[in-house]
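One chain of protein is taken out of this complex; the other chains stay put.
Letters are used for the chains, namely A and B, taken in the order the chains are written, and counting of residues starts over at 1 for each.
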Amino acid sequence: MPETVRNYFGAITDVVQTFWQGLSVTLSHMLRRPITIQYPDRTEKRVADMLPARYRGFLEVDMAVCTGCLACARACPIDVIKISVDKDPANPKQRVITQFDIDESKCMFCGLCVEQCPTGAISHTREFESTVRVMENLVFRWVPDAAKPAPFYRPVKGQDAPRAPVGSLMRGYLAAQVWAAPAPDWVVPAPGKDKG
Amino acid sequence: MAEPVERQVLRRLTPSDEEIVINFGPQHPSTHGVIDFVTQTNGEIIRRSIPDIGYLHRGLEKIGEAVGYPGYMPFTDRIDYLAAMLANEGYAMAVERLLKLEVPPRAKYLRAIAGELCRISSHWVAVGSMAADIGASTPLTHALREREAINDLLEELCGARLTFNYARIGGVSFDAPEGWREKVLRYLDHLDSYIQEWDRLISLNEIYVKRLAKVAVISREKAIAYGLCGPNLRASGISWDTRRDLAYGAYPEFKFDVPVGEGKMGVKGDCWDRYAVRVLEMLESSKIIRQALAKLPEGEIMAKVARKPKPEAGEAIGRVESARGEMCYYVVSDGSENAYRVRVRTGSFMAMGIIEEMSQGLMIADLIALIASFDIVAPEIDR
Partner (left out) sequence: MKITTALDSTSLTRRYPKTALATTLFFMLALPFLLYVVLLLMLPFNRPEALNAVAQRLGWDLGHSLYRDTWYGVILLVEGTVVALYAAVFAGVTTWVERRIAGRMQSRIGPNRPGVFGFMSWVADAFKMLFKEDLIPAEADRLLFRAAPYFSMVGLTLPFVVLPFGESVVVADLNVGVFYLTATSAFIVVGILVSGWASNSKWALFGAVRGAAQVVSYEIPAGIAIMVPVMMAGTLSMQGIIRAQGGLPWQWFACQNPAAFVAFFISVTASLAEGNRTPFDLPEAESELVAGYHAEYSGFRIALFLMVEWANMWIMGALAVTLFLGGWQIPFVSVEMINQTRGTEVFPTLLWFGWQLVSLLVFAVKTWLLVILFIWLRWTLPRVRVDQMMALCWKYLVPGAFACFIFTLFWVMVPASVHLVSGVVLSAGVALLLVKFALRTRKNIAQVKGASVDLSNW
């Protein structure tokens, strides 16, 4: 058979054979289980609880074990963490943390801060869901009140820091969050823009 | 004031009365990101198509001069978001050379395992979106399903599904978790058997083959002349793989083949070859991961590195085989905490140059196939 003729009829048989294969593959997927889950409401447990332990979600800080070393703030490449330290007015020898803000709306969840923390005070949680009307409310304040600052934690040699279970603090934080909360009062309104 | 780029591009197009200029992009389903292909066509036949890049420029190289050496690592994720592991590794290698660090062997192996997993996931997106661009949407979702399985594995390893930020200067951030090895092996078993089904679904489909074979053939000489790299280069029949030929990291200890284009369905260097090379590379990656998991040494995963390393003044280059070709980080240090200059050479950008020449005489549908076959990731082009 000349080659052109062979090509002509070969194309027909190729079409039939490959369509046959392709159609049987797609049909076989009708009989397999879809892998998608129905986020967020039709899952067996909360999706945040299904994630692996190392998941890098919202950053949580246990102020009880924070040494105030500022390593996390220095490690952050985009200045998400803002920490202010001061002397305790009542006890000038004791240094305290008056501000520990993490801007979760800006955080890129890279984990560099967590690796630098000597006590594990700052760590990622598996929480990733938070929507608020005013974006500034995504700045999570781990020292909510500057008048009640957190004292520096002094690590004890040969003993692990008594850190609260990872995620427990964040859950409380998120549960208290109100979607339609007005802009926090510490936010300086941008010029010409009415916030609230 | 310089002339705007669009004007410069358009000035080179001189449509006659029978031709029109049409913009494929910046918003178009098949441009794989924000790129504009300014195309002069005579009906379905393309006279010439000029890529107009820069819509996704975020100054990623400039950021490298401001955030310190470890701080730049998460930004490398964003250069090639589909193969972030490999982008991490390249940057880490460059800085390690600056610091004259030796990476522990276990870290090298973990990098190779994570990197190859990431290559498979990146190639899944490449072949899947290529099928979608040719008009079949089912392979795309199947490819994404396969990629999800890898994402789950990598998420378990490092905590993220896309921007892994796994490599560190001097090692990796996490050791493999308990039971991870078995999960990876189970996935690889699945992958090796699944590829056959994938081929039956799409690779060998007659319409698909006819759409890609003999289309936009890039000859050996042209591929070298335009500086193509990675799978795009290998599809033209040139056996060059940084993993094998530069033997960095743990790669000298693995045995694997480098698939090259053979022109099985048409001519060597056509779109189908560029597609097939990627499918075959997934199987090779699977081989590498199996070997690495079998030989994974015990030991440290991080070398001793200062928190804010200050390398001596000098320069270094880290070259890795990324999923989109050779990715090359050039880092210059002036002895301070921040790099003096970070420069990234990427595979997608190298593929842009040849499009103007290759597009001449193609049909509109072929241009889509050509773009898809280069497996472009837009931020890699614009950085």
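By our rule, contacts are C-beta pairs under 8 Å (C-beta built on N, C-alpha and C of every residue); 3 or more make two chains touch, one makes a residue touch a chain.
Everything numeric here is computed off the predicted structure, so don't read it as measured data.
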Could you list, sorted by label, every displayed chain in contact with the chain left out?
A, B
Residue of A:Gln99, A:Thr119 or A:Gln177 touching the missing chain in the full complex
A:Gln177
Based on the whole complex, identify which of A:Val5, A:Met30 or A:Val156 touches the chain you can't see.
A:Met30
Any idea which of B:His57, B:Arg97, B:Arg145 or B:Arg319 touches the chain not displayed?
B:Arg145
Among A:Ala48, A:Ile102, A:Ala121 or A:Ala150, choose the residue that contacts the chain missing from this document, as touch is defined above.
A:Ala48
Touch with the missing chain holds, among B:Gln196, B:Ser219, B:Ser239 or B:Ser336, for B:Gln196
Absent-chain interface as seen on chain B, which is shown:
20, 22, 28-30, 43-44, 131-138, 141-142, 145, 186, 189-190, 192-194, 196-197, 200-202, 205, 207-208, 210-211, 363-366, 368
Hidden partner sits against chain A at residues 8, 11-12, 19-36, 38, 40-48, 127, 129-131, 171-172, 174-175, 177-179
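Definition applied: only the chains that are shown with their structure count from here on.
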Chain A - residues contacting chain B, complex:
11, 14-15, 17-19, 21-22, 24-26, 29, 35, 51-56, 71, 74-78, 108-112, 115-116, 124
Touch list for chain B against partner chain A, complex
67-68, 70-75, 77, 138, 142, 145, 148, 155-160, 163, 165, 173-174, 177, 197, 200-202, 204-207, 209, 307-308
